[in-house]
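So the structure is just underneath, and the comments pick up after that.
Apart from one protein chain that is not included, each protein chain of the complex appears where it belongs.
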Amino acid sequence: MSNRIDVKDLNVYYSKFLAVEDVTINIDARSVTAFIGPSGCGKSTFLRTLNRMHEVIPGARVEGEVLLDGDNLYDSAVDPVTVRGRIGMVFQRPNPFPTMSIRDNVLAGVKLNDKRISKSDADALVEKSLRGANLWNEVKDRLARPGSGLSGGQQQRLCIARAIAVSPQVILMDEPCSALDPISTLAIEDLINELKAQYTVVIVTHNMQQAARVSDKTAFFNIAGTGKPGKLIEYDETTTIFNNPSVKATEDYVSGRFG
Amino acid sequence: MSNRIDVKDLNVYYSKFLAVEDVTINIDARSVTAFIGPSGCGKSTFLRTLNRMHEVIPGARVEGEVLLDGDNLYDSAVDPVTVRGRIGMVFQRPNPFPTMSIRDNVLAGVKLNDKRISKSDADALVEKSLRGANLWNEVKDRLARPGSGLSGGQQQRLCIARAIAVSPQVILMDEPCSALDPISTLAIEDLINELKAQYTVVIVTHNMQQAARVSDKTAFFNIAGTGKPGKLIEYDETTTIFNNPSVKATEDYVSGRFG
Amino acid sequence: METGRDRPPFTAGTSSDVPSSARTPGRHCIRNDRLEGKDVSTNSLKEPTDRGRAGDKIFSGVSLAAGVLILAVLFSVAVFLLVQAAPTFTADPTEITGGEGFAAYIVPIIIGTVIAATIALVIATPIAIAVALFISHYAPRRLARAFGYVIDLLAAIPSVIYGAWGYIVLAPQLATVYAWLAENLGWIPIFTGPASQTGKTMLTVGIVLAVMVIPIITSLSREIFLQTPSLHEEAALAMGATRWEMVRMAVLPFARPGIISATMLGLGRALGETMAVALVLSPGALVASLVKTGNQTIAAEIALNFPEAFGLRLNELIAAGLVLFVITLIVNMIARFIITRHKEFSGAN
Amino acid sequence: MAANQTLQRRQSQLTRGRLPSYAVWVVLAASVVLGAALSALIGFSVVGWAVITAVVFVVTATIVTAVGEGERRAKDRLVTFLVYGAFLLALLPLVSVLWTVLERGIPGLSYNFLFTSMNGVTGAVDNASVENGTPVLGGAYHAVIGTLLITFWATLISVPIGLLTAVYLVEYGQGNRLARAITFFVDVMTGIPSIVAGLFAAALFALLFGPGTRTGFVAAVALSVLMIPVVVRSTEEMLKIVPNELREAAYALGVRKWRTITRVVIPTAISGIASGVTLSIARVIGETAPILVTAGFASSINWNVFSGWMGTLPTFIYYQILTPTSPTAPDPSTQRAWAAALLLILMVMLLNLGARLIASMFAPKTSR
Partner (left out) sequence: TGEPAGEGPASSAAGTAVTGTLTGIGSSAQNSAMEAWKTGFESANEGAMVQYSPDGSGAGRKAFLSGGAQFAGSDAYLDDDEMTQAKEVCGPDGAINIPVYISPIAIAFNLEGVTELNLDAPTIAKIFTKEITTWNDPAIASQNEGVELPDTPITVVHRSDDSGTTENFVEYLSAAAPEDWTYEVDGAWPADLQSENAKGTSGVVQTVTSTDGAITYADASAVGDLGKAKVKVGEEYTEISSDAAAKAVEVATPVEGRSASDMSLELQRDTTESGAYPVVLVSYHVFCTSYDSQETVDLVKAFGTYVVSEAGQAEAEASAGSAPLSPTLSEKATTAIESIEVGS
């Protein structure tokens, strides 16, 4: 299983509002792809269509095809649950379950598929995932406390730990490091590099350096104006995008290297 | 009125847990001060004590003094509402009012206090604030729509617009740009530079470049280990902190220049 | 804060026209106000900024007063009950209905009350929660509103009508079912025959009460289900949870205290319902069988005998009311205990 | 690659381990047949058929799913069935009650019924109308007025008190001793039998204004005792789930607590609060026993809640059913009773609509 994603002529709507127009993109298996672009251009929206989370919003729908290893996610016979089990996601806003302890938050996804996981396996998995998300040291003494008493960055890392605990084939990350300090950011980037050996990773980021550091390919999205749909402007090797993009808009955007 | 803030021997607690220990810091009026430090070290917590938002959390309390132009915020006769009216705040997680339209969200500080304001003044204020937060162009055609239908970055900018619409004397910003693209980030940084002419600005950021770009002084917080309280390690001119800090921990932290 | 209007808002584009604060007339004004204040030398934050602080005081005072008023009312209800019930406890046991003292009189109907309420809740709670879920998370969005609305109507039907429906429509239907149960499952104590010919038994009462309680639980639970943060629902779905798993992970834990509250409200109704029980039940002595004539509830006992009650009998009935009060108290203590035990993990925040 | 795919039409990885979508329908069809067969065995009846079919269908479909798609999906499907089933089950008595009320109530619901009182209607009048087959005279106008006035006053008393108490509990008390006491006693209040509430109000007013004080207002007080706990508890729950984020956002803008509560917290929870208030009104609008001992029983119109007895729809229904105006010819009374019941339901329906309308004006403008 190679886990490549091919998107064909995808239009994404919020009810009548066309948020993202006509995206065609091929995301290689076992690679890291970065989505960049100005705020509101539809990066999150597009990302959510890749594991059918978009349709959770009332009135939201898509036209077009998204293929995972050649199989259309939007085929009527496909159950979104299957899709989401294979394609994990970390959200822009951290969302740990407030009613669960830190430990249970990490195990939430795992317990779905494997209820009878032994305590020692579970413990090992919790530690591994939390270490992966660089959170282990901070929370190891309070695994039984609720997840809502954590700082913003800690919550975000908890959500990352939760997503990787189920080892999905593809991981979508919507600005996973925006609330993180440099140390944690580095840890997450290391994690992404590790994950890429086995999994496909797609990451939305506003941080050009980060995109440059972690991604193999970069997709630049832009929006023509307010009320207009977002579009995929350019998609290429990350080095190409950052060093000699073929579109003027891309160059304009990446050359203002802030972030 | 100069709006300087002097903190003396401040300890901050969540019930029994001492989250931030013994901070003494003098924040100059009409300057930008950046708080940096690893996730969970108490930056947000400390920031919230500066406008008495900390005590909103059940069980949370402080010991010590915070002086605004020499007047202790924590004097028993002081009304926290007065304090918060003078010291505005932008939160780490965007939190627009779901019951209000975009326009009403911007005007919330005015309208919720039942200040009378003419429609034309209100319109002007809305435009000015949204322009300041670099959001005007994106939302000018849908001011009457709910604020919750915006993208993550748009929501964050809406919250910034809301905070500056009431023109507080001091503005506290908790990672205001973490969800923003470089263009918006630049706009917010410009805004901060303008604000500093009249107001005092304190900003929490994980982005070293940002701290270096916008701040006059930088405070580095650190935490000795899990369960330990966060501490103010070093506080100095931003150039000093970034170029030759006097403490080893600071140098270690800022030299890993990611973000 | 008061400067919000007087001071020109910051200027985004042109910084040149920002007047220095000291020259602004508005700011002058405020300066003066402050100087004329009582304690010029001390903390300027202390001065009351506007009448708002009074507003805060008034509002919290009024809220407190409302709470205290409720306590006062409850206290007077309790005093009223105690005073009116007192003669029962001092009376000669032979004077009490049944001739064997108050305990002998009240215990069977306490048990009856508890049985009726238990049946009602056992039937109503799962159905009501399921219906609430149906409306909030399962039904097509458009239909859901209408459905919710229709279910709410159930709450509005007067108890007299439930009673009339219960004994005119429902009981005769159930009578045949009971006969069958008594015949085939009679070895189970609760189905021991002979079954009532009229169907006006405890089980029928339980069912009628369940129907009356369902809208209460449904309506409150539904509102809370609808408020589940979509952030958490999405977190669950994104992990590959099925709809039920999402409900179990995000919705139910979030709504748990609310569901318990709703159930308690329903229980209150089931315990205190008078007219419907009075009309539906064919009361009698305590029996284990639910398909036989017999049993009685406190509320119905009061309703049936109050009109003709006089003297000590009246005291007795009010003492029965007092007992019901105490039962409610105990049940709610248990429920509260369950809620507070999990407080730390409640959904707010 | 695309060509390759269309040629082979290999099965999608994503649909592997999935039953075809028609599987459920096949099971359903089989269950219907089996249900018919089984119910024929034990004596055929439509109800028996439906019940057996439902049970067989749910069990088989769950097992088939478990085998074909795994335990998780089976569970999901089972719960879906149960949820739909519970809804249908809850609908049964509702439909039955509503049908009973409609069937018996519609014939009596005339202009005359709506706009005349029972003043001057005696058993002789009813006897005459039965004998001559003329329309039933007398109506529920007085009772409608009474119900509206008493309910209005009860709401006027309970909603502010209940709402403010809930506000105190959630926003101010925060688990202090007094708040705990209030919560506790409000809980106890939910179980007060309605008749006791009536007796209490009657005793209270007898103490204040002399024996035999029976007015609409006394009834409103009695009903308030029943309404308040419903308002407090539902409002409390709705306020509790308003995210603290929003409160903090308002506080940080220098908004006072009471304005935050009235302008941010309550509007955010308004739809739930409105539901609770409607529920509480529905809870008491059908009460009989407490009205009788507090407002007396009137058969003519009275607009003044502070003096004189007052009739209400439930007491009207109650006596029309239990002591028909003409014992020898109870049909006109029964007809009036059901018509009044229908009227009461219609009134609550309108009220419900009104509350929702008000709520939706304040309700969160989310995309939900």
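Annotations for the structure displayed:
As written, the chains take the letters A, B, C and D, and residue 1 is the first residue of each chain.
As a working rule, a contact is a pair of C-beta atoms (placed from the backbone, for glycine too) under 8 Å apart; a residue touches a chain by one contact, two chains touch by 3 or more.
Since this is a predicted model, take the numbers as computed values, not measurements.
For the chain that does not appear, the touching partners among the shown chains are C, D. For the chain left out of this panel, the touching residue among D:P107, D:P135, D:P327 or D:G354 is D:P327.
When the full complex is taken into account, the listed residue touching the unshown chain is D:N127, out of D:Q13, D:S96, D:N127 or D:T262.
Within the whole complex, the absent chain has one touching residue among D:G108, D:G162 or D:G296, and that is D:G296.
Counting over the whole complex, subunit C has residues 97-98, 167-168, 172, 196-198, 200, 278-279, 281-285, 293-294, 303-310, 313-314 touching the chain that is not drawn. In the full complex, the hidden chain is touched by subunit D at residues 118-124, 126-127, 206, 210-212, 214, 292-293, 296-300, 308-309, 319, 321-328, 330.
In this text, only the chains that are shown with their structure count from here on.
Two chain pairs, A-D and C-D, are compared here, and C-D has more C-beta pairs in contact (counted per touch definition above).
A separation of 13 Å divides the Cα centre of subunit C from that of subunit D. Multi-chain contact residues of subunit D (touching two or more other chains): 72-73, 76, 243-245, 254, 256-257, 259, 367-368. Residue positions of subunit B with contacts to 2 or more other chains are 81-82, 84-86, 93, 109, 113, 149, 166. Touching subunit C in their complex are the following residues of subunit D: 72-73, 75-76, 79-80, 82-87, 89-91, 93-94, 96-98, 100-101, 160-165, 167-169, 171-173, 178-179, 181-197, 199-200, 203-204, 225, 228-230, 232-234, 236-238, 240-245, 254, 256-259, 261-262, 271-272, 275-276, 278-279, 282-283, 285-289, 313-314, 317-318, 321, 337, 341, 344-345, 348-349, 352, 356, 368. Within the complex formed with subunit B, the subunit D residues making contact are 174, 243-257, 259-260, 263-264, 267-268, 362-367. On subunit B, the positions that touch subunit A within their shared complex are 14, 36-40, 44-45, 92-94, 137-142, 149-154, 157, 174-175, 178-186, 206-210, 225-227, 253, 256-259.
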